[in-house]
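With one protein chain withheld, the remaining protein chains of the complex are depicted in position.
Showing chain A:
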Amino acid sequence: MGNEHYIAITDFCISHNISSKFILELHDYGLIELVSREKTRYIPLQQLPRTEKILRLYSDLEINLEGIAVINHLLDRIEKMQDEITFLKNKLDLYEE
């Protein structure tokens, strides 16, 4: 396992001044993915922006985890729809000549 692709939960929690319990709770809620190697749990690097976003929503806006799950779901849907709009616009350009 390349260290550059994973961040130990303890390191993440120290730098954000939070309890590791919180990260495990996020995992239990299905909000983030974690990987386990040799009794240590890690946050995959690609999960980092998502995890930090959840932290901000939790601390800045005091949204509970259920609320964050709903927000994430809706934001994912918006992103998919925006991609679809771009795709359809490009397709439309193909026939508009």
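The rule is simple: a residue touches a chain if its C-beta (ideal position, glycine included) is under 8 Å from a C-beta of that chain, and two chains touch if they have at least 3 such contacts; residues count from 1.
Keep this in mind: contacts and distances are computed from a predicted model.
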Chain left out of the displayed complex - its UniProt protein name, from "Bifunctional protein PyrR", "Chemotaxis protein CheA", "Lipid II isoglutaminyl synthase (glutamine-hydrolyzing) subunit GatD" or "Curved DNA-binding protein": "Curved DNA-binding protein"
Touching the hidden chain, out of A:Ser19, A:Thr40 or A:Thr86, is A:Thr86
At which residues does chain A meet the chain that is not included here? 49, 52-53, 56-57, 59-63, 71, 75, 79, 86-87, 89-91, 93-94
